[in-house]
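A protein chain is absent from this complex, but the other protein chains hold their places.
Up next, subunit A:
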């Protein structure tokens, strides 16, 4: 069942078409990867889909509802969660608190009980913290729960963002280069984690430069080049597509690869 659907999405910055006529759809439990050279518009597409930017054309549907132009927090309330390529963690909060913020939508958040710290607030805090600790364990950051997030390593921050995004119990998860800066072991763990998340029925959209990872876990792959869709299909189809080889390796390299 399709849960997220982007149709003919486009956005430009000062005349530069960063994303131009891109469509894709992803269903529950599926992993769709979006790949393409640097500057292809992958992050910009994520920004449009998650409501950070407003598209100049096209529509976004989330579970059959037209959510085009909706603010990010409203999209989050409808089950869309994401991570950022350029880390956006809450530096001055602990790792655990970062994930607790991720549960914002699952918490009751009225002001008066908060001011007077009613027992219900304390209880909820305890539950949220327990849930956050579970998620930290899942991404391998259990031992760093009470460390200020600002002092974590790059790879740890990447995983912290995943935990925070998962804390919202999303229906759709957008991951922007989750394995960047991670070593082979960590990449393996992330691979495992993404599969687990998808198996739970979450639709995952993955932007990633690690081709081994992408080819291994994607159900479908969308290739972008200079904001435009270049190819779409299963990992095998995309790998064998001469257009894709050309975009990645250049004209000459593509011919070499085809001969090999």
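Note that contacts are C-beta pairs under 8 Å (C-beta built on N, C-alpha and C of every residue); 3 or more make two chains touch, one makes a residue touch a chain; residues count from 1.
In the analysis below, contacts and distances are computed from a predicted model.
Enquirer: Which choice in "propanoyl-CoA C-acyltransferase", "Branched-chain amino acid ABC transporter permease", "Succinate dehydrogenase hydrophobic membrane anchor subunit" or "DNA ligase (ATP)" gives the name that UniProt lists for the one chain left out?
Expert: "Branched-chain amino acid ABC transporter permease"
Enquirer: Out of A:48, A:168 or A:245, point to the residue that touches the absent chain in the complete complex.
Expert: Selected residue, touching the omitted chain: A:168.
Enquirer: From the list A:2, A:88 or A:153, pick the residue that touches the absent chain.
Expert: Checking the options A:2, A:88 or A:153, the one contacting the hidden chain is A:88.
Enquirer: I'm checking contacts with the chain that's been left out. Which of A:107, A:138 or A:219 qualifies?
Expert: Spelled out, the listed residue whose C-beta touches the missing chain is A:107.
Enquirer: If the hidden chain were put back, which residues of subunit A would touch it?
Expert: Residues of subunit A in contact with the hidden chain: 50-52, 71-73, 75-77, 80-82, 84, 88-94, 96-97, 100-102, 104-105, 107-109, 111, 114-117, 121, 124-125, 128-129, 146, 164-165, 167-168.
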